[in-house]
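Mind looking over this structure? Questions follow.
Here the complex is missing one protein chain, while the rest keep their positions.
Right after this comes chain A.
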Amino acid sequence: MSAAAPLLELDGVVKHFPVRDALGRRRGAVRAVDGVSLAVAEGSVLAIVGESGCGKSTLGRLALRLIEPDAGAVRFAGEDLGALSPRALRARRRDMQLIFQDPFASLDPHMTVEDAVAEPLRLHRIVPRARERERVAELLRRVGLRPEHARRWPHEFSGGQRQRIAIARALASGPRLVVGDEPVSALDVSVQAQVINLLQDLIRDLGLTFVLISHDLAVVRHIADRVAVMYLGRIVEEGPAEAVFAAPRHPYTRALLAAVPGQGRAGAPPIEGDVPSPIAPPPGCRFHTRCPFAETLCREAEPELAGGIVHRAACHLQDRLPPAAAPAEADPGGERLRRLQSFFRAGPPQQAPAAATAEAHQEPSGASA
């Protein structure tokens, strides 16, 4: 990663959601994002990971200024988004797009694929009306769909295909920054692999800056340059993906990694308990109620992100923890399996026996997932 200037910067960003009782009286607040500072270099992929309820989606929406922070600043290409007029912010939106987890919910069922993909083109006047159809066809091809699909309806497509349509729509305005909020979490493994491959191609070919929100650490390992680990509204560790995965510094990161199945660690006792309520996070280190290393200090003082510029963690004990177990390289299939899998990378043979089903992935079918 070069030392490119950050395209996106968050500076002490806070978002609390008021909690009201049955009578509408305010009863505290959900501290969804509670003082987050992050920088994302142009052309890089930053992943935000953590258990559900830790504030990842809220952070993603703040980064795109889809919601306003209670405190702190969000800068895009050096410009404070909070200082923009509503009109200037609207114009900026073409540079910043969101892909959701659920392509079923994110596409309007009453819009054809063409209209869904063309809408951002019209909104931001990207191409003259006469060239619109051509541009939509180009975008559909780019995401692995066929131009003929433009006139169909979202319900005619499978989940993977709908996610491709949602990606085409997000790319239509030519954004520099894309936030993907669990963009492949709802997809079956083979379709998920197809969409991950597509996202990687797009990030590389279009030079996109990508913020990947995901609870799936294997997916993150596969595509992220940097990783930020969130717990109860705070970043607890942030650094290059390599370093965070090989030598996690924060006990929470270690617990998350250890819980990923398939590493032959099923015998090890998993981390206990659920995430505490973000309405009243534990005092001191927010992780102390579940941390196997917690000491008195941890219950009293909240640790700051520290330990370097490149790789930081918010843990009082980060220099004293025992070395972390690196993710086990379980590879029982070995060379034989790799050779067999190389045939899948090459794709199915072209002399398709049953043409109708051989291209099932391109054929809209409401039946498949």
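Note that in this section a residue touches a chain if its C-beta (ideal position, glycine included) is under 8 Å from a C-beta of that chain, and two chains touch if they have at least 3 such contacts; residues count from 1.
Methods note: contacts and distances are computed from a predicted model.
Hidden from the displayed complex is a chain whose UniProt protein name, among "Pyruvate ferredoxin oxidoreductase, beta subunit", "Acyl-CoA dehydrogenase", "Branched-chain amino acid transport system permease protein" or "ABC transporter ATP-binding protein", is "ABC transporter ATP-binding protein". For the chain missing from the display, the contacting residue among A:A39, A:L89, A:V260 or A:L321 is A:V260, taking the whole complex into account.
Only one of the listed residues, A:A22, A:A130 or A:V189, touches the absent chain: A:V189.
Only one residue in the set A:A150, A:L217, A:M230 or A:C315 touches the chain that does not appear here, and it is A:L217. Along chain A, the points of touch with the absent chain fall at residues 51-52, 158, 160, 188-194, 196-197, 200, 215-219, 221-224, 241-242, 245, 255-266, 269-274, 327-334, 336-337, 339-349, 352-354, 357-361, 365, 367-369.
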